[in-house]
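One structure, pasted below without further comment.
With one protein chain removed, the remaining protein chains of the complex are shown where they sit.
Take a look at chain A:
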Amino acid sequence: MPWNENNGGGGPWGSGGNNNGDRGNNPWGNRGGSNRPGGGGQEPPDLDELIARLNQSLGRMFGGGGGKRGGSGAGGGKGGNFLTVLVVFLIIGAGVLFWPGRAIYSVGPEQAGVVLRFGEYERTTAPGLHVKLPWPIETVELPEVTTTNTISIGANNLAESQMLTRDENIVDIAFEVQWRVNLAYADGVRDYLFNVRDPEATVRAVAESAMREVVGTSDLVPIITTARSEVSQRTRDVMQATLDEYDAGIQILQVNLQRAQAPQSVIDAFRDVDAAAQDAERARLNATAHANSVIPAARGEAASITQQAQAYRDSVIAEAQGQADRFVAIYNEYTQAPEVTRRRMFLETMEQVLGRSELIILDEQGGAVPYLPLDQLGRNRAAAGGDQ
């Protein structure tokens, strides 16, 4: 089946071997067997059968004709068979060549149908069933254009994930890039198919390079704390600019930082910084608690000091007022009859005072120094007290 063989490489057309198409330059070789009823692997048995049947019927026809005309029956039969085979081959060759199945193709909803005529870009068709000129005139390529592709970098590769920062620290980064064919401009699909070899590897290399460029211009601590989204955004921008420069027809949808942390061997020291922040906070809280207990205590004490002082003031005033009132009362009495009152007060007081003391009446005119047994006096009195 020469055509089947040719389908694979396009040999006679001079392009064999150099077709570096990684996207299935020649879809017939790849796809024929799977979803095209007339194509590829199913053909040989069908054709054999067909040939056998045609051979039979044609042989009957020609052979019968020859027989009727009467000529050299056997020889004519043999030549007729050879011819028949040739004719059949040509008819079948033409049939395979222009087999309707080769002219009809369907484009899946996620695909675009890019039709090439002898390898030259002809048109792009939307999803659905379409007709083209049969192979080998036109071929179709069906790249998946709406699918979002994901590349993950550094997830479990130390060499990929460790990057140097501007302040010459090393940060451990794993990220994910989501990309798809750039449909933002008309020729995006064309660029994607024809401009760059191995788009996925290209995206990967550009992603790693861009991330390292961005990380190399940032300091470690922001990268692992506050500037994560900025790092992703800048990486996305650098990637997009680079790929646009390549006319790669690729759109970077998103760069997600999955991990941005200190490397494993120093992560304890970094965690200790967090712990230190907590320690500091705890010390502050303890101090605040202390403040909250000391100041109310002082206020309470202050209140008690003030209250005591107030009590003193009020009691002193009250006492003075009482004594003053008493004096005034007595004085008022006294002014009624000063002489008598004065004498009475004197005598009453003296009576009281002298009545309870050890009274010694001594006449100074005696001249001699009297002997006063002062130490005895107290004792007598105590004994007298005890006898009572």
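Observations, loosely collected:
We take it that a residue touches a chain if its C-beta (ideal position, glycine included) is under 8 Å from a C-beta of that chain, and two chains touch if they have at least 3 such contacts; residues count from 1.
We adopt the following convention: contacts and distances are computed from a predicted model.
Choosing from "Protein HflC", "Putative ABC transporter permease", "NADH-quinone oxidoreductase subunit E" or "ATP synthase epsilon chain", the protein name stored in UniProt for the chain missing from the display reads "Protein HflC".
Interface note for the absent chain: among A:91, A:126, A:276 or A:337, the touching residue is A:276.
Only one residue in the set A:229, A:254 or A:308 touches the chain that does not appear here, and it is A:308.
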